[in-house]
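In this view, the complex is presented without one of its protein chains, the others remaining in place.
Right after this comes subunit A.
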Amino acid sequence: MKITCQRESLTSAFGLAASIAPTRSPKEILQNVKITATGGRLTLTATDLDVGIRLEVQEGVEIETEGSALLPVQRTMGILRESNDEKLTIETDDTGIRITGSRSKFRLPGSNPDEFPSVAEFHEDKYHVLPTRLFREMVKRTVFATDAESSRYALGGVLLEMEESSVIAVGTDGRRLAKMEGTGEAQGGHQTTGTSTIVPTRAIQLMERALSDKDDAVDVAARANDLLLRTPRAVIYSRLVEGRYPNWRQVFPTRENAVQIDMTVGPLFAALRQAAIVTDHESRGIDFTFGDGTLKLEASTAEIGESQVELPIGYDGEVITLTMDNRYLADFCKVLDNESSFVMEVESSSSPALLTTDDGYSYVIMPMARDR
């Protein structure tokens, strides 16, 4: 194989592929990115066996001799980063790989590319087409609520439910739950079954990172045990999380008599950060008292201190207090713009708070309660 390519475009593609290759693995071959030059195209593949990526570099590639090679992740990345050549030539021979710039030459050992595990291609005719922006928001707004440490493995991923034009992503750790809804377009009658399409947190984050806002849409195909995502340049494969996802619909609040209060992210987040100054790792609860046109945030931690912060709200009905973990509310504020408005729905000290935006995002926080 012998190719010449523009360093910059190769670097960004290689970097993305490299982020999937495991840094440590008993299977050393996985610490490579495989490049394949064939039919006028250069394809990069990398996998840790749970997640795989297949990327195409279209710009600035000249293929002199077709073939493939395994590029060791760390060293190749170093060369790409440190070189200041506009173009680099990569070729293979019997002894290994040669990377050549105008005034530099590198030799790296080459393993047999045929031994590299194959990374799935996107051949599906049933899939959903989602706006790229929507997919990115869905990931960003749900992934933080997942719990990779949970003994219930299913909570270590984002649940995707796709049927006809409805697309729903859910992330929960069992104490709070984030849900983002949007519209997509089903191709070939594609739909997910029940709550079985759970994409591991790490994989869906990698997918989000691989997307470019330049692309309008992504294709997502859920299969029995894995999920494929396609953009114009890349295909990412992920195994799904095995395990039963809890029945999130059952616990999602649908209340008629709860109080709904209009709020804006910025001021609430600012008040929350102030009140949270006297919380710590052990004591994270903040009392939220709604009433008399005011939301009062109060925290008190032994040996640290007390705080009380007030925020005007449009509610002067019966006083409602509930205690929430300050981090859970902060997580919600962090994924939204300061100007975003939302509705805070509360009912009592023992029932969850429901926060909703008008662009399909909902967030449920279970309160804290005195025990024993």
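One rule holds for everything that comes next: contacts are C-beta pairs under 8 Å (C-beta built on N, C-alpha and C of every residue); 3 or more make two chains touch, one makes a residue touch a chain; residues count from 1.
Note that in this section contacts and distances are computed from a predicted model.
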| item | value |
| --- | --- |
| Undepicted complex member, UniProt protein name, chosen from "DNA polymerase IV", "Transport permease protein", "Glutamyl-tRNA(Gln) amidotransferase subunit A" or "Cytochrome c-type biogenesis protein CcsB" | "DNA polymerase IV" |
| Touch criterion as defined above, residue of A:Asp48, A:Glu208 or A:Asp325 at the omitted chain | A:Asp325 |
| Candidates A:Gly78, A:Pro117 or A:Gly174 - the one touching the absent chain | A:Gly174 |
| Absent-chain contact - pick from A:Val61, A:Val129 or A:Met368 | A:Met368 |
| Where the missing chain touches subunit A, by residue | 152, 172, 174-177, 246-248, 251, 282-283, 285, 323, 325, 350, 352, 364, 366-372 |
